[in-house]
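Note that this complex is displayed minus one protein chain, with the remaining chains in position.
Read from first to last, the chains carry the letters A, B and C; within each, the first residue is number 1.
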Amino acid sequence: MEFLTDINNAFLPEIIIAAFVFINIFLSLFFNKKFYKTSQWIAILGILMSFASIGFVQAEPTYHAFANAFISNVYTVFFKSVILVASFFAVLVSHKIVRRKRARAFEYFAILFCAILAAMLLVSANDFLSSFVSFEFLALSCCLMSGLIKNYKAKEGALKYLVCAVVASALFLFGTSYIYGITGSINFDAIEVSLQGYQGSMLFALSSLLVIIAMMFKVSAVPFVNWVPDVYKGASYPVGMFLSIVPIAAGFALLSRILVIISNFVPVLGVVIIILALATIAFGAYGALRQKDMKRFAGYSTIVQSGFMLLAMGVLSPYSLAGMLYYLICFLFTNVALWAGMIMFFNSNGRDDMESYKGLAYNNPFYTTAMIFVLMSLAGLPPTSGFLAKFFVLSAIARLGFMYIIFLLVALLLGAIAVCLYFRPIKIMFEKTTETLHLTNKLVFSKFVFYFCTALTILLCMYSSKIVEFCELIAYSL
Amino acid sequence: MNILSILALIFSPAIAALLILSPVFPNNEIKIRRFAKTFGILHFIYSMLFLLFFNPTNFGWSYQKELTFLNTSWLKTLGVTATFGMDGISLVFVLLTSFLIMIALVASKSMIRTKHRIYYSLVLVLETAFLGVFCAKDIFLFLLFWELQLIPIYFLVSQWGDKTSSYSAMKYVVYTFVASMFMFLGMLVLYFYSFSISGVLTGDIESLSMSESVFALWFQAFIFFCLLLGFAVKIPIIPFHTAVAKAQVEAVTPVSMLMAGVLPVIGEYGIIRFNMGLFPEVFNYFAPILIIFGVVNIIYGACLALAQTDIKKITAYAGFVQTGFALIGLGALTELGFNGAVFQLVIAGLIISGLFMVTGVVYLRTKTREVSALGGLSQVMPICMCLGFIICFGAVGVPFTAGFIAKFMNLSGLILSDIEPQKFIVSMAVVSAIGLVLNACYILYLFHKTFFGSVLSQFKAESVQYDEDGNEITVVYPKRGITKSEIIVLSLLGIAIILFGIFPNALLDIFQVTSDVILDFMKV
Amino acid sequence: METLTTVFFYLMSILAISALFGMIFSSLKKSILIWAFILFCALGGIYFLLNMSFVGAFQILVGAAGTLCLVAFLMFLTPEKINRAGVCFKARIFISIFSILLIFLSLLWAIVDNYLASVLDFIITINKNGLLNVVDTIGESIIGNYAVVFEVTAVVILLVIVGTAMVGVFKRNEESR
Partner (left out) sequence: MSVIFNIGLYHYLILALILFCIGLWGVIACKDLIKVFLCVNLMMFSAALNYSAYAVYVDPEKINGVVVAIFIIVFGIINLVVSAALLISVFKYKKNLDVEKITDIKG
């Protein structure tokens, strides 16, 4: 009975998602050929049900479920809802893949739901075993999802993803094994208790460094970053949208929860993370500056954005966490809008190189205006939410002290380079060309997602006060 | 007073821009142009109303108003509010901006041939960004509008400029953005350290100015120079000028008018508002640096201008010289100098945009900007010559034009300055007086080479106009080589220059009290 | 008894390390045999040495047997015409050797440091009384505390079955591409 109480109090969204995994697999056995179009509706239903059930979850005070292997509090609930919103958009825009997969549409959604389940488990995992299992689960489901298309690039991207994921999880395990040895426990709460009064040692520092480096794979930051553009290039568009948000959000949730425990005992960890973040931004900016392919460009842009979010993790105060959460919200909507815009373009003419965007400004001014807003938001220019988000994250570093000003300066200059790279697609859209492009108007869902999220990027900047308060509330609950 | 909403003043151009962009608006270039022009004129009249009801003896900010969203401040938890307000100096610059935008919208008729819809909406968005900078009462609001300018300027320069203008627009954006990142750094540090001292998170300029003096001097100086770098690229002060000059030269004429007319004003407004208003102690210490920058701007800018053969480049460098005089006035730390600097900024905005307009008119007719390929245009386009004559005299600083008053105030302010050592001041004054002569040289050279001398054969036709591909179109203009809208633009600028030359107090009275307040603050 | 343990441990570790090097450098067919050797003998033996006979058996049964079957299967499905390359020697490999040595030495130093600083005397032999009912404890732990993790593993296996089927399936006309 305790089991059922735990499920009811903390695990309702996950259980619903898991149920829909089985429903999808079951349906794929019997209703393949005829009813493939309903699969999208079933997926939407599943996500909406799961989202609604978040309201029934106990968030305050923290609920320890399943012998403390998983927890549920405001922080995890926030991340779960971010994951569900992102995957909702990803399901909405995946009508093309449903049509193409036909008989296997249900299986595609089963894998997608597995990934959502894994991300939600990763958010709420409370010991090394459950976090490792969900880490692997997320990596495997994302890898399988990115290899779904039947061409070579998808397989190659999936393979690269798998190699990186497996190496990362090996590093994660190796690092956590030492922490287990030092503290004698694998549970986060127990570790926190047994670390009280701990002086810190070389072994602890190195092992936590290993764990952090392994987590960098999930948030697509510097040591494990080469896979990002390749995987995005290979994967289909909805999968790319999913990959660019959900694993990163889940990774940040786990990273912040681990960092809260260990960062007090390893004083240099903050500096290391800030340096990694700056290197990530530099890598992403350098890669995106010479990109000719829009998908790969989106990959590098994701790297830049996650670098900025990682910058806030190096500080780890409630203020900086609130900044990171606000950045995550902005990044969610902006990135969804970017991918939705790319999907609209791709679905109408089947091209994804940057040159094909030439002259778009003269034929589709409305689309171009929205796209400019999205890119400006990613670059962090007003009047979009990206500006405020960058302001937040950078001000968190400014708050630290005078010694950190050099990092702040480097971050600001890298931000200036980032502006440069986001101007490139805009420049191409305004170039003159003879051929006329027309976006087909049948793509209702993509259109809705694109314009809705673009509007949100601007509105989030204006009505930011409430959201900032909300983010601070969540950050304090960690 | 209810009609005079500062929010309406600032955001109405953006709303008008959205209206033009919206699918409801007819896609007819004449209608778009007329709408934009009418809006510009109405906006100028509306801003004149602000002047009428302005109380010049008021010390603080007038017309203060906060923009709220759902009855909540913009970023309440961070202490950042979207509060707007005006004091005397802001009001003068707001009027200047509104006037120049109106002028530029009128001037666009003959200069802009394509993409009218996007062009006019971008100019109006740019106006919102300009006005927001002048009226922002919060440092982060200031920053928001400051960076908002980049987007319209990028498109205005790259889309309607010369062939390589896309590159120079990008260069301009990167330069300005990098500099503004330093400014952002300074602002963030300022914001958090004033928080650590006063315990209140606030971005309000007035509250920040209270808590500054507690900092160590070197720390204040660090923030001071971070901010100054951001403003210096916008003005531009000379070592940072390359990208700005290139963008100004390669942009289309109305855009160069706006860039040369308003952007230096914005930069120096930033210096007045932040560097002077927040760090009086440091400013007192580093004022000679501003004087040196000003003198370098004058001498080096004049030399650069003398070395050019492109009339638009000469005009762009002339703009640097004009802003150099204002920098001298700011650095002098006297009442005369300060008032002169503000006066000079307004007048420089008028003069430089006028000069750009003249070169633009000439370039439109002749399709060349090389000095050697021009000459004798006074016979072909006499009206343009007459109006250009007034503007050039204003730039040289001939008595009875506003340029004379402004330069006189700045230089005498510099000489009256009590900055030690006195030798430095005197030598700087002498050098800038030499700069005045050089200034006269290149402007008269420009004017002479363009309008006088023997008429070159290709300009002998009654009035010649070329279309975009360089083919001759035989359009006979009624007013000898110049259209009605161009006459309006040039004559309005000329009238303004002469009017302020005869009645400088009309302008000086508006910001007299504000400048007294700022200078009093400096002496503490 | 002590001497036997020592000899056994060193034998196993030397076997494991040398076999691993052998696996990296030899050709694929040989390397699979060597891999089996590592898992069967070396690692399994070390688990037995740790009094974890259950894990050792598990390692041998699931790990070694499953992996071996899988790799052999993989090797036959990807028939070979070109010589399988061993190790590529390039500049970056030497850099990687250097960095891995760095990791190794720093971690080794940390472990030794920890050993020198440790209060507990780990040299004493294992307290066998605490480990009598290992299998019971593991079973209780898996079914009690980590039941959800266990279930999640089941879902992962389901996912892998469905997903690999989807990823690996080809249309006939695509194979030739």
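Note that a residue touches a chain if its C-beta (ideal position, glycine included) is under 8 Å from a C-beta of that chain, and two chains touch if they have at least 3 such contacts.
This one's a predicted model, so the numbers in the text were calculated from it and none came from an experiment.
Undergrad: List the neighbours, among the chains on screen, of the chain that has been left out.
TA: A, C
Undergrad: Looking at the full complex, which residue from A:15, A:44, A:159 or A:410 touches the chain that isn't shown here?
TA: A:159
Undergrad: Which subunit A residues would touch the chain omitted from the figure, given the whole complex?
TA: 128-129, 132-133, 136, 140, 143-144, 147, 152-153, 155-159, 162-163, 166-167, 169-171, 173-174, 177-178, 180-181, 184-186, 229-230, 233-234, 290-293, 296
Undergrad: For subunit C, which residues reach the chain that was dropped from this view?
TA: Touch with the absent chain occurs at residues 2-3, 5-6, 9, 13, 16-17, 20-21, 23-24, 28, 31, 35, 38-39, 43, 46-47, 49-52, 54-55, 58-59, 62-63, 66-67, 70-71, 73-75, 77-78, 81-82, 84-88, 92-93, 96-97, 100-101, 103-104, 107-108, 111-112, 115, 122-124, 126-127, 130-131, 134, 137-138, 141-142, 146, 149, 153, 156-157, 160, 163-164, 167-168, 170, 175, 177.
Going forward, only the chains that are shown with their structure count from here on.
Undergrad: Distance from the CA centroid of subunit A to that of subunit B, rounded to the nearest Å?
TA: 44
Undergrad: Roughly how far is subunit A from subunit C, going centre to centre by Cα mean, in whole Å?
TA: Distance between chain centres: 31 Å.
Undergrad: Whole-Å distance, subunit B centre to subunit C centre, using C-alpha means?
TA: A distance of 70 Å separates the two centres.
Undergrad: Considering the complex alone, what residue numbers of subunit C touch subunit A?
TA: Those residues of subunit C that touch subunit A are 106-107, 109-111, 113-114, 117, 144-149, 152-153, 155-156, 158-160, 162-164, 166-167, 170-171, 174, 177.
Undergrad: Give the list of subunit A residues in touch with subunit C in this complex.
TA: Within the complex, subunit A touches subunit C at residues 3, 11, 18, 21, 25, 66-70, 104, 107-108, 110-111, 114, 117, 121, 129-130, 133-134, 136-137, 140-141, 144-145, 147-148, 150, 152, 155, 158, 182, 201-203, 205-206.
Undergrad: What residues on subunit A touch subunit B, complex-wise?
TA: Subunit A reaches subunit B through residues 361-362, 365-366, 369, 372, 376, 381-383, 387-388, 391, 394-395, 398-399, 402, 405, 408-409, 412-413, 415-416, 419-420, 423, 427, 430, 462-466, 468-469, 472.
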